[in-house]
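One chain of protein is taken out of this complex; the other chains stay put.
Chains here go by letter, A, B, C, D and E, matching the order in which they are written, and residues are numbered from 1 within each.
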Amino acid sequence: MMRLTYLLPAPMHATELGETEMRRRAGLLAEWSPPGTEITVSAVSRGPVSIESAYEDYLSIPAMADQACASVDAGADAIVVGCFGDPGLDGLRELVRRPVIGPSAAAMSLAASLGHQFSVVTVVEGVRPLLRRLAWEAGLSDALGVIRAVELPVIDLNRDHERAFSVLRGECERVLAETDTDTLVLGCMSMGFLGAAERLTEELGVPVVNPVRAAVHQADTLHRMGLAHSPRAYRTPAKLRQGTNRADLIRTTDAPLEVTP
Amino acid sequence: MMRLTYLLPAPMHATELGETEMRRRAGLLAEWSPPGTEITVSAVSRGPVSIESAYEDYLSIPAMADQACASVDAGADAIVVGCFGDPGLDGLRELVRRPVIGPSAAAMSLAASLGHQFSVVTVVEGVRPLLRRLAWEAGLSDALGVIRAVELPVIDLNRDHERAFSVLRGECERVLAETDTDTLVLGCMSMGFLGAAERLTEELGVPVVNPVRAAVHQADTLHRMGLAHSPRAYRTPAKLRQGTNRADLIRTTDAPLEVTP
Amino acid sequence: MMRLTYLLPAPMHATELGETEMRRRAGLLAEWSPPGTEITVSAVSRGPVSIESAYEDYLSIPAMADQACASVDAGADAIVVGCFGDPGLDGLRELVRRPVIGPSAAAMSLAASLGHQFSVVTVVEGVRPLLRRLAWEAGLSDALGVIRAVELPVIDLNRDHERAFSVLRGECERVLAETDTDTLVLGCMSMGFLGAAERLTEELGVPVVNPVRAAVHQADTLHRMGLAHSPRAYRTPAKLRQGTNRADLIRTTDAPLEVTP
Amino acid sequence: MMRLTYLLPAPMHATELGETEMRRRAGLLAEWSPPGTEITVSAVSRGPVSIESAYEDYLSIPAMADQACASVDAGADAIVVGCFGDPGLDGLRELVRRPVIGPSAAAMSLAASLGHQFSVVTVVEGVRPLLRRLAWEAGLSDALGVIRAVELPVIDLNRDHERAFSVLRGECERVLAETDTDTLVLGCMSMGFLGAAERLTEELGVPVVNPVRAAVHQADTLHRMGLAHSPRAYRTPAKLRQGTNRADLIRTTDAPLEVTP
Amino acid sequence: MMRLTYLLPAPMHATELGETEMRRRAGLLAEWSPPGTEITVSAVSRGPVSIESAYEDYLSIPAMADQACASVDAGADAIVVGCFGDPGLDGLRELVRRPVIGPSAAAMSLAASLGHQFSVVTVVEGVRPLLRRLAWEAGLSDALGVIRAVELPVIDLNRDHERAFSVLRGECERVLAETDTDTLVLGCMSMGFLGAAERLTEELGVPVVNPVRAAVHQADTLHRMGLAHSPRAYRTPAKLRQGTNRADLIRTTDAPLEVTP
Partner (left out) sequence: MMRLTYLLPAPMHATELGETEMRRRAGLLAEWSPPGTEITVSAVSRGPVSIESAYEDYLSIPAMADQACASVDAGADAIVVGCFGDPGLDGLRELVRRPVIGPSAAAMSLAASLGHQFSVVTVVEGVRPLLRRLAWEAGLSDALGVIRAVELPVIDLNRDHERAFSVLRGECERVLAETDTDTLVLGCMSMGFLGAAERLTEELGVPVVNPVRAAVHQADTLHRMGLAHSPRAYRTPAKLRQGTNRADLIRTTDAPLEVTP
């Protein structure tokens, strides 16, 4: 039995998608999980509406870290970061000794095992450098073909699923026609919850990896094998090791201060 | 439900390990698999006694290919190659449209996702170049630290488990002391069936990946996600596409022929 | 004339170092700057006490982003991030169209131009993976030798300068003895403000780069050349381009929400 | 004086090409060899009709290994593997302490020495991943441009030489027009025996390497220099070192065995 | 105060550009330098008319080395090599213990710090391999996109500035349209003295680095920081260390000699 927290970096319950979408996602996660998985979809109280830039990626981390720690304290066995940008993955792993899965790393890693070159199709141009870095962090730069963006804001993607699918499929076909790519990764969790990967795998004749499912299965694999990320790679911050409370890592004053020589 | 064939490259029933060891392994595989997995351990009728060189690796492939095709014809949902050298992985994938898992690729890929640098501890010096190539094939050269051999022939390893464990542990400790390795992979299936990875994870404080379990879980992940390796990466051989029987790919004559100008 | 903001990621005025240290640093920055530079040292109102892990690195970004925008609105010509981890560099560059300098990138880049292989000596083990990533982001993985940590917390380093120098020098000597390193980088801003690089350059006979000064000169170079980071590399977040206020990128609710299927 | 065995992986005497083509090839090899070379073209008794996939590549190895050992026992000074896929090269080198030349490695290595970027034009799509791996094994990934296939099965290529040449030339021209390639390699031994490389070198104005001749000359170079592949790179299999007969490496039983837990 | 020698590899005073162009360049260098820089433009007495091949690059080195040593003896604090091919940079650095700046290395290094991928637009096809090597020497291969040549001989470029600019701009636009390049480098000093980089930065909306200015500022940075290239990377030639005069490194006889066995 695995208690899995799917951690949303945004307060989705305070956006137009709302709790309804959270429940829909929880349902899909349950459907996609191996038997014996208890799914919780958890949304932070404070964070970016959606993540389409490095800046928004960073904005999401402090609240996610709090929530990840709370989840583990409450008994979660594993955490999946609910954003393809894997925001704060190394930071979260420093805090928590349960598997913390970045869907980007999980999906790229699975894709690399299915062929010789994988490519990523994502939503907005602005995250391409970020995704290239994630491929490097996963040790997979050599297996990465191209990263393409369909320029479909996450919000729109959630509004008109059929149009999103069609735009996505067009870009996937272009990638296959123009490069040696043999395996595709959908570079956005909302794409994953569209069920697009499954349809594309069928229609394009090459494996198209759904990052949501790749992440869930990596969590399950690690949980069953009794493994988590290495403490030598993600060390507990020195101050925490020495007994400081996590809350005391941060200091707040009334105002910034500017001095000149 | 997944019917998983664990395909031994050697006729283990014709070695001193025999059917007993095959049953022991089947038991462990069942214990380590997610619920709903049906395990078959399948040994070829002809193959090398053990694989400790590139030459023996190649010797195992023809019979494994026959067996893999037979397994799939008989309903197998996925195949795990029962050797850490991943012998013939690309060849098998050209023949079979079900997930064929190489434990080396699966274990290295899992290890890479747990830290920044993984290293492999294996049994014999002679397979080190082979394993380096497998890391490259998995797109993971950048994440690979070192490959070390304990010079413990596979046969001996199966004879004295406790001594094997102790030698293994010594080498793992040296790797951790001398390199930036944060995650280890046991580079031999017999090591996997020793249960050594689980003890070492506990005793060394870093994740030590059991390739047997990594392979089984990758098979499960792909099966549940409805994915298999890409047909663009592993094409069905042209002659088979054109209708030739697999048996007719090979031609046999009475004797070799030598000609001079 | 360049108005340069040196942006501290920590509310230094609320730590034991206090405003005094801020003034001392402002003085050194002025001394080290080309004529015509107006230095402001600016500390955020909220942030980590010091940065010795990825988690603390991320904690510092939101307030730094606010402060960077405020500085530029108030007329700053360039910003130097006051931490060798270059926290949030890509995020800040998405927000601000003036040069934003990461001292790590600036120092590594300068070091690479002085020889064939540079190495970094930094303060704590926990930031080594982060620094390796920064070298990659700077496109300099090939020129990087080793990253070594002296395990001297930033706080201690600021308390006993002479001992810090001696520990530092020992590690630098070891790197030169054991590797092909020809150029060194001090991997910590507090080390830079020690004046250690200058003494080590003298005593060791190889260039030792002070990241504080490398950053200030890169700011000056870009300012004089009329250049800043590329908007194609660091795109303005889509929502900001479409008119959303930066403050509205983030949404706050009363509490997190957890749902189950 | 060098006795050189050109080792065909297929029983060519049992195909439509037959002994006649073997003699034609022996004649060309003699013509292309330095004075004092004694050529033997040797065909195995059992093997794939032609090699157009990884699977067929593997099928050819066991019989080639037997033949290679027999050749050396009979006095051969060097062996050229008669297939551009270099099947089993590392395995053969483990068995034989005379130069064993892979034409792919020999041709790529020669091509790399003639310019900055070489590309390969081969016959079938299916072997492209294999050739990319061979470039990596030769340490030449960085110098490799593209690998292109003309989709001309080996058999057809041997039937209509003029058409084959024309298709080949067209693809070579495209590679030169579309990439920075400065040197070409023909990626198929049958192409080599067409004399196509020599005509293309003339007509295209860039060096086009004939893998047959590159291999013969590498054998000659090593033989004259008294060198062979390194025993540290290609170790004699441990069991052979300990006195096992090569024939006893393999074990045969009546039938496969399948067990369940 | 920095005395900076800009060292021309050609006897420009003996070409159609003449002393007038040398003065024009001196003026621009002064204008572009930080306050307190004393510029000298120094032309050798013997060298190639212009450098458009590796051969001409090499021809320029002996006289430049003499001149560089003379400049430093006469009090120069830093030297900028006046050619984008950085001719003899490592050789000059072996002789002189003041900063010797290669504009190619300086410009590429600055460009890499402004984005994720930079590309170079240069004058003649023949220097592209040379520039690729310089990127590698600067440790920046990974950050380099493409190198494109406009096939505009240096002499013509100096004759019709407006046409040169227009051709240049066209190529820059093509690079931006066809690749992920985010930052450009002008790969020729004459282009730099055209003022083209400044106009292109304005018109194309991405940073375009002028190698002249990048080099001057790197010299200034190093001079102010009290740094020069590492003596471990660029060792004083052994014979000079042992007291041989530089002039005696070379030996001259009446005529070549040819012997046969």
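Definition applied: a residue touches a chain if its C-beta (ideal position, glycine included) is under 8 Å from a C-beta of that chain, and two chains touch if they have at least 3 such contacts.
Computed from a predicted structure; not experimentally measured.
Residue-wise, the contact with the chain that is not shown comes from E:P256, picked out of E:P35, E:G243 or E:P256. Interface note: of D:L110, D:V127, D:V146 or D:C188, the residue touching the hidden chain in the full complex is D:L110.
Interface with the hidden chain, as seen from subunit D, comprises residues 32, 34-36, 105-106, 109-110, 112-117, 136-143, 176, 181-183, 198, 201, 205-207, 209-210, 213-214, 217-218, 220-222, 224-234. Residues of subunit E in contact with the chain left out of this view: 10-15, 19, 22-23, 26-27, 29-30, 38-49, 52-59, 61-62, 65, 67, 70, 88, 90-92, 94-95, 124-126, 129-130, 133, 136-137, 153, 233-235, 237-239, 249-261.
By definition in this document, only the chains that are shown with their structure count from here on.
Set against the Cα centre of subunit B, the chain with the most distant centre is E. Centre-to-centre, using mean CA coordinates, subunit D is 46 Å away from subunit E. If you average the CA atoms of subunit C and of subunit E, the two centres end up 30 Å from each other. Across the assembly, subunit C contributes 129, 136-137, 233-234 as residues in contact with two or more other chains.
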